[in-house]
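All protein chains but one are shown in place.
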Amino acid sequence: MDQEILLQALLIAIWAGIAGIDLFNGLLHIHRPIVTGVIVGLILGDLPTGVMTGAAIELVWAGMVPLAGAQPPNVVIGGIIGTAFAILTGQDPQVAIGVAVPFAVAVQACITLMFTAFSPVMHKADKYAEEANTKGIDRINYLGIATLFVFYFVVAFLPIYFGADAAKSVVESLPAWIIAGLGTAGGMMAAIGFAMLLKIMLKKQYIAYFIVGFILVTYLQMPIIAVALIGLAIAMYDFYKTIGGQGAAMRGARGRGI
Amino acid sequence: MDQEILLQALLIAIWAGIAGIDLFNGLLHIHRPIVTGVIVGLILGDLPTGVMTGAAIELVWAGMVPLAGAQPPNVVIGGIIGTAFAILTGQDPQVAIGVAVPFAVAVQACITLMFTAFSPVMHKADKYAEEANTKGIDRINYLGIATLFVFYFVVAFLPIYFGADAAKSVVESLPAWIIAGLGTAGGMMAAIGFAMLLKIMLKKQYIAYFIVGFILVTYLQMPIIAVALIGLAIAMYDFYKTIGGQGAAMRGARGRGI
Amino acid sequence: MDQEILLQALLIAIWAGIAGIDLFNGLLHIHRPIVTGVIVGLILGDLPTGVMTGAAIELVWAGMVPLAGAQPPNVVIGGIIGTAFAILTGQDPQVAIGVAVPFAVAVQACITLMFTAFSPVMHKADKYAEEANTKGIDRINYLGIATLFVFYFVVAFLPIYFGADAAKSVVESLPAWIIAGLGTAGGMMAAIGFAMLLKIMLKKQYIAYFIVGFILVTYLQMPIIAVALIGLAIAMYDFYKTIGGQGAAMRGARGRGI
Amino acid sequence: MASENAAIEPEISVQANNPEFYEDSSAEQLITKKDLNKMVWRSLLLQASFNYERMQAAGWLYSILPGLKKVHKNKHDLSESMKSHMEFFNTHPFLVNIIMGIVLAMEERKQNRNTIRAIRVAMMGPLGGIGDALFWLTLLPICVGIGASLGADGNPIGALVFLIIFNVVHFGLRFGLMRYGYNAGTNAISSLKENTKKVSHAASIVGLTVVGGLIASFVQLKANLVIHAGKAEIALQEDLLDKIMPNMLPLGYTLLMYYLLKRGLSPVILILITVVIGIIGKIPFPFGTIL
Amino acid sequence: MASENAAIEPEISVQANNPEFYEDSSAEQLITKKDLNKMVWRSLLLQASFNYERMQAAGWLYSILPGLKKVHKNKHDLSESMKSHMEFFNTHPFLVNIIMGIVLAMEERKQNRNTIRAIRVAMMGPLGGIGDALFWLTLLPICVGIGASLGADGNPIGALVFLIIFNVVHFGLRFGLMRYGYNAGTNAISSLKENTKKVSHAASIVGLTVVGGLIASFVQLKANLVIHAGKAEIALQEDLLDKIMPNMLPLGYTLLMYYLLKRGLSPVILILITVVIGIIGKIPFPFGTIL
Partner (left out) sequence: MASENAAIEPEISVQANNPEFYEDSSAEQLITKKDLNKMVWRSLLLQASFNYERMQAAGWLYSILPGLKKVHKNKHDLSESMKSHMEFFNTHPFLVNIIMGIVLAMEERKQNRNTIRAIRVAMMGPLGGIGDALFWLTLLPICVGIGASLGADGNPIGALVFLIIFNVVHFGLRFGLMRYGYNAGTNAISSLKENTKKVSHAASIVGLTVVGGLIASFVQLKANLVIHAGKAEIALQEDLLDKIMPNMLPLGYTLLMYYLLKRGLSPVILILITVVIGIIGKIPFPFGTIL
């Protein structure tokens, strides 16, 4: 039994390493809970629960994607711990999510730290660039991948091997409103990502489009793809109008000059 | 009893004077039926009926606001007479509205007259301006306020002191369809205000926006605030486009000229 | 009895000739099933069935109009044969439509052929033009009308006089899925007409409007009249913007030149 | 460039102090924040002497008088200024404060009188329309709606909530716009012309979009007629008009009023016509009522 | 300026009477209102000799013949004019009347033949598309809808109402546009070029907006396939296509037809393809039908 859980924890940890890499590299999106649910379900021998918990966790993490480098609560660890916890303790998916969120938030913080810690390495990379040392550049990137793998491996292994029960009791001793509060915070988290996008993209003359998009969803419940198409139509209108206008300006100028 | 109704009528008349001023000056909007209903309810000692009748009358007067100086059926008198009548005769709010409408229409006519009658006073004001007589200008405006107060005071006092029953019997002797017709006319009245706005604002090149606004409400049931935001977005687009276009024109010209 | 069906078939055939002309000339739209249903109903002495079958056939032919010369399944013959068949055999309108579709498709093909066959006649017309022979031009057009009449007359007469029962048995012997398939093809047919319009009208700079129209109907279920009004608003915006822009360009140029 | 623009809009051109307009053309900063606030309060009486010849002119003059007195110590100049401000004026009573701010800044700088006039005229129209649309017909119904839903069961708290929300916006706007206008006027006198035109254009766009929507939401007019043709019944509104376009009648009636106004009919006549149509519409004819 | 514009659109340029085109270049006003009305009636036969080589050319010539005869007394001129009007022509049969009006005004003024040709060509395309969209696909369904809802219980009144509404618009347009076009042509010959371009641009905007909408409303195509994967069932239409974008198939099929047309396939082939696809789509395969 102990043997089995060790093997299972190791397998899940390997999967966590792979998925953790995929979250930022590769990007096949095998790291999404919908996939992770299947894999963890297979490893722990309860595929249906895995699939269903994965789908439930997907809903919570919709829209929580890394935008402009901002980390939302970590979807990899959230998905893995959530699913594993649901299968191992037989709890309801909703409770499993409550358990997963604090882990996901903690990992979010760690990743942010890691991305800060990696900054000095860039000066090494500058030196390699100076020396035209291409191998060096390669190595730095492979190092990054390795670090990610090890990190996710450890973070997933420990709580699953040691902690399913501990986690359960910790969670059960926490007041429900703290768990609920973390959930609420999760729902608000996307705002930070959007704010970072706005910081990069928003200029005064783009406010109009921002308003249009907001209205279309708020009042007309349009899905995003329709909003994108409307945005595209405006962009095309503007594009051809500008070309035409410049043409006119040029012609006007040409017609008069000299 | 007589004493009491005199006092009540006086208090209501004072309120009518204040509210009548507020309709055009101050504009705290204490003149709206929703507020008037509370005050009249307090004065007549039946707050709940007052509040509810006020709310019912609000619905009828939605959109009937003075636009470009055009007077809709008078909301001050409509609200006051309607509420008082509902409380004093114990009638249903809907009937109370039917009674209030003819008064409101009559006062609408009087106000229109008054605004016509005040025109000659402007030539007096011209003279004061010529003489740099600032006190004179002040006086003319205070006179206006006083006139409004007196007018509303009288118009509210008489029917309430003498007329609750008379009004009731007059109304009951009127064919129902005339009252209904007045209500229908009230619903159409906003068209005149909008027509006056259009007369001031509409130019050929603005028809497009007018159409857009109409469509958004007619076919998509958007609330006006959303329509305003869409209008704002278009205006901003246009604004930056014009600036950009002018820039281009200038650059085009500059690049070529001489 | 035989006498009566001959007379009826002749009358219907005359109507088919008239309606066939109206499909392309005159365009009073007496050729639509909604009208044809009444006429055929009168001729065959069962007005209510005629009216209702006509209305049912209308639904199927909505949107199947000749665009840029492209022939959809023929609405004249579809309407006439469908209604007549429904009355003569007492079948359900839906089955009547199933029977009408193959005829309509066949006639569609014939008309396409006829429009091809008429091409050489244009060289005759060129000669008349060369000779300034106005009578000749008149004659060519009258010939076209006559051809249409005869064609529709014959096509409507034969199946009704000889064929109601034959048609019925043929139809009943056909597998249901072929009839269903023809119906499905009918529903797709409008795509060809729109494609021809696109071929004529679509340029890169118009794609934006195309997208807008598609979105408005797909996601907001706007009726076409609202879509047309939105299109009109955009066109007006663009029109005045272009005028303004040109003005600016000219002024820019004027202000700087020389 | 200058000459060309002058040709296009001769009425608006911004220049430096103008000895030909003022006896005393010194342009110190005299108006204080306190003065501005005081004039906001006075502008509450903007429509005290409202009338159909000059509309808000005398109220407008009343509102800005303290400023004018401070700026024009010279009596001739004051008289000139007052006379020009007695010309026709009408705008939205909340948005008036931004025009006041700008105009006061210009008076203080002893700007060309024609320029001041032009700014005043150019801004009042669009700001009137947009203000009506945004405050009378958007803000007000929203606040009333909130208040009314709280008062539905006879609770007077609704009225209070209504007054608070409405007036926070109301006075926030008034004081804010006054200061904004004054600063804009002071800092950017020379760019005012262009901005006025653009702001006015933008305001017209918003305004007309909203008016289009308001007609569809506020004008109430529906046909009630049912045409009997044999056994069939055609409900004029549902079976015919709504199929062509919903809200056809409100739109049509508004455009009719617009047309009649442009033909010179007075609003009073239009009100009468409307009352008559309303009553006729409810006459119980044997075939039903029309409206 | 002129030289530069000429460089851009050499094909459209408006000039005075042209001795090089006409033997008789006198330009009196000869066409009367009666003539115009007569030509409206003749234009009902615009498609009498419709064919895929010239489409409406001969019908168009037939329609305007009375005017041409009046204007060109000289046989050579009439022949020249008739020849040029036998060139390819196709537009919407209602909107043709505005082109007729303009062209007739130009013929009467003995305009440069190339200019007339250019106007005729520039207008026919966009007016064809917009007319199809507005009349065949908007006006007609509205009128039919009204008529059909009245005829639902077997009452023939629906057909009558349909014909009346439709033809009031129809003939109102024809006569109105003819006169409008003729006057526009007469008054504003010199500004025609620019306006043609702008009107044609505006018409294209409306037209394409509407066509986009029409595809979504009129093209009927839905997948019926259900994919069985283990125990799961994936309904191709509801679970996949509609999630990506509703009306994907109608849009996709129309664009496919468009692509094939541009590759040179004839409409007849496309109709055949469509019939084949429709029938294949309904074959009762063991796993269900495709469409």
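Going in written order, the chains are labelled A, B, C, D and E, and every chain counts its residues from 1.
The working rule: a contact is a pair of C-beta atoms (placed from the backbone, for glycine too) under 8 Å apart; a residue touches a chain by one contact, two chains touch by 3 or more.
What you see is a predicted model, and the numbers here were worked out from it, not measured in a lab.
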* For subunit E, which residues reach the chain that was dropped from this view? -> 229-232, 234, 239-240, 243-244
* On subunit A, what residues meet the omitted chain? -> 24-30, 32, 34-35, 37-38, 41, 47-49, 51-52, 54-55, 58-59, 62-63, 65-71, 105, 108-109, 112, 115-119, 121-122, 125-126, 128-132, 134, 137-138, 140-145, 148, 177-178, 180-203, 206-207, 209-219, 222, 224-225, 227-228, 230-232, 234-236, 238-239, 242
* Structure fact -> Note that subunit D touches the chain not displayed via residues 142, 145-146, 149-151, 153, 155, 157-158, 161
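Everything that follows uses one rule, which is that only the chains that are shown with their structure count from here on.
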* Asked: Once the Cα atoms of subunit D and subunit E are superposed, what angle does the rotation have, between 0 and 180 degrees and to the nearest 5?
  -> 120
* Distance-wise, how many Å sit between the C-alpha centres of subunit D and subunit E, to the nearest whole number? -> 45
* Asked: How many Å are there between the centre of subunit A and the centre of subunit E, using C-alpha atoms for each centre?
  -> 52
* Centre to centre, by mean C-alpha position, how many angstrom separate subunit B and subunit D? -> 13
* Asked: Out of subunit D, which residues touch more than one other chain, so two or more?
  -> 244-245
* **Shared interface positions of subunit A, touching two or more other chains** => 220, 226, 234, 241, 245, 248-249, 251-257
